[in-house]
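Complex shown without one protein chain; remaining protein chains in place.
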Amino acid sequence: MVDEQPVTARNRRFPVDRHQGLSDGVFAIAMTLLVLDIKLPAGLSDDITNARLTAELWQSVRPSFLTYLLSFFVIGSQWMAHHEMFHDIRLVDRRMGSYNLQYLLVIAVMPFPSSVLADHGDLPVAVALYAVAIGLGGLLRARMQSYAVNNDLLKPSVDVAAWRKDTRAAVFFGLLFVGSAGVAYVRYWFAYVLWVVVLGGWAVLSRSGVWGLLRDRFARR
Amino acid sequence: MVDEQPVTARNRRFPVDRHQGLSDGVFAIAMTLLVLDIKLPAGLSDDITNARLTAELWQSVRPSFLTYLLSFFVIGSQWMAHHEMFHDIRLVDRRMGSYNLQYLLVIAVMPFPSSVLADHGDLPVAVALYAVAIGLGGLLRARMQSYAVNNDLLKPSVDVAAWRKDTRAAVFFGLLFVGSAGVAYVRYWFAYVLWVVVLGGWAVLSRSGVWGLLRDRFARR
Amino acid sequence: MVDEQPVTARNRRFPVDRHQGLSDGVFAIAMTLLVLDIKLPAGLSDDITNARLTAELWQSVRPSFLTYLLSFFVIGSQWMAHHEMFHDIRLVDRRMGSYNLQYLLVIAVMPFPSSVLADHGDLPVAVALYAVAIGLGGLLRARMQSYAVNNDLLKPSVDVAAWRKDTRAAVFFGLLFVGSAGVAYVRYWFAYVLWVVVLGGWAVLSRSGVWGLLRDRFARR
Partner (left out) sequence: MVDEQPVTARNRRFPVDRHQGLSDGVFAIAMTLLVLDIKLPAGLSDDITNARLTAELWQSVRPSFLTYLLSFFVIGSQWMAHHEMFHDIRLVDRRMGSYNLQYLLVIAVMPFPSSVLADHGDLPVAVALYAVAIGLGGLLRARMQSYAVNNDLLKPSVDVAAWRKDTRAAVFFGLLFVGSAGVAYVRYWFAYVLWVVVLGGWAVLSRSGVWGLLRDRFARR
């Protein structure tokens, strides 16, 4: 306890380990439950030819497999960000714990929008539902980051300016995904294009030196 | 080992870490398994219109989603309380371990009453089953708290008076939920109203200063 | 590394933490997956009366719920024993790790015999399958205990005589359960009676002082 206030149930602070443990459990299950959507059609006989099974794998299984890849990538990226965020956090109070649980709710629920997207990936409402789930995850993480920096929950070694910049980036990506839900109602594939362009562009920029240059610029503010 | 008694299998004491690890695993799975109840109707064709899918999401999926939200909130709150309780515990003996397993049984079983409530939320027996599960969780946690303080399992820094007060609160909420099972047989929605009023009132009171004042009063006893 | 032999891949020794972590994960899932067998009949309409739902809960759900209780108790007891065993283990080599994985295989598979027992608890083959699974778990744990004590994997503080005695008890219970599989073919309920008598007797004896007296006798050998 670092502050002078009297310690009550509301402002008690706890180590991060069990928050990390519970989070890792939820992430691991959300990553793995998705695989239950990858399956052959239910009525398939055991006595089919190799050509038939190949066709089933290609036609029935491929869409859900591709969605699985997308979702694993998304949840995995969320885990990486969550992991890096909590690495910088020293203590967690009750409200921060609640925020983390709300964030985990979105992670845990991800298999449902993914499953809807796998079956109805060409319908705006399916794309929008998925986009809102992803975006909400980013926004809830941004709220945690913002709360942590404003309530003295970070380790002393953390670069607060870089932390705030990462928070703004999470807000930006969160709003972008939520916004792409609207775009999906114009043409459903507009949303896909938007995701690929933004995420792809971000990946390319961060691999090249350009992003670093922009980063340094922002960091200097 | 702090006491002078000879150490036998029955009074050996263990560190809390694996008890916490197993508990976090069970909590994470109980939180996440519930999402398997959120799904589109089984017979739904892949070639449906956007309007149809929207209607299905609203009519078929919304009830189970709302139950999921309720249950995630309940299990999440249980986790918070379990986390804060074990933070104050220094060692666990065999009986305490058994009590924790019994508590985890109730947590693990939660997806079933939640699923019944999602499908039949207007039937007294469904409401009562859910209420008993929640209430039993609170009572089993209270038993652990009571056992820990009476058997010298707490860390020296723990405020024993506050600990006993929390235990009484857990008993109160536990009995309230078990009692609401009876209320559900009068009118099923009486139980919902009771939960909302008590939990909502508690949340408001603990946010305002009133609860703190009452708390201080009790603590002084 | 405590011995003088050259260190190779086969005799390298590792800390116990990840073995414990993986084990806790498998235990938590095995405990929780079982709950998926507790469900209302698939064809049940959403518009049923309270009396009908009560009857369904009593007739269709109760058997699987009772099996769930039994299985949770069994897996929970296995976890307690596994936890206490690993608490005394200092290091794990590759073979010990393999033994633990084989043990976890039996734990992970437990939901299947439990599910068969829930549906066909009056058929000898269902009872026998369950008995063999439980018994095998005990025997594999005994093998780990035996291997650990014979290969210098225990902490120095461990009472080796008590450890060997516990190992013999695990072998005894393991053989008893495997043997009860045969008994089930005479009358299926003979096996249930045997389990209740032996486990109940053991619980009563260990709560009373009798067991302690016998224990001391054995320990003196």
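Labels for the chains are A, B and C, by order of writing; each one numbers its residues from 1.
We take it that contacts are C-beta pairs under 8 Å (C-beta built on N, C-alpha and C of every residue); 3 or more make two chains touch, one makes a residue touch a chain.
Just so we're clear, the structure is a prediction, and the values are computed from it rather than from any experiment.
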Selected from C:I48, C:L101, C:V149 or C:A169 as touching the chain missing from the view: C:L101
From C:M80, C:V109, C:V158 or C:L175, residue that would touch the chain that is not displayed: C:V109
Interface with the unshown chain - residue positions in subunit A: 20-21, 24-25, 27-29, 31-36, 38-40, 44, 46, 48-50, 53-54, 57, 61, 68-69, 72, 76, 79-80, 83-84, 86-87, 162, 206, 212, 215
Touching residues on subunit C - with respect to the absent chain: 8-10, 12, 14-15, 18-19, 21-22, 25-26, 28-30, 33, 36, 94, 97-98, 101, 104-105, 108-109, 111-112, 115-116, 119-120, 123-126, 129
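What we mean here is this: only the chains that are shown with their structure count from here on.
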Degree value of the rotation bringing subunit A onto subunit C, based on Cα positions, nearest 5: 180
Relative to subunit C, chain with the most remote C-alpha centre: A
Same-site or different-site touching of subunit A by its copy subunit B, using the half cut: different
Residues of subunit C whose C-beta touches two or more other chains: 25, 28
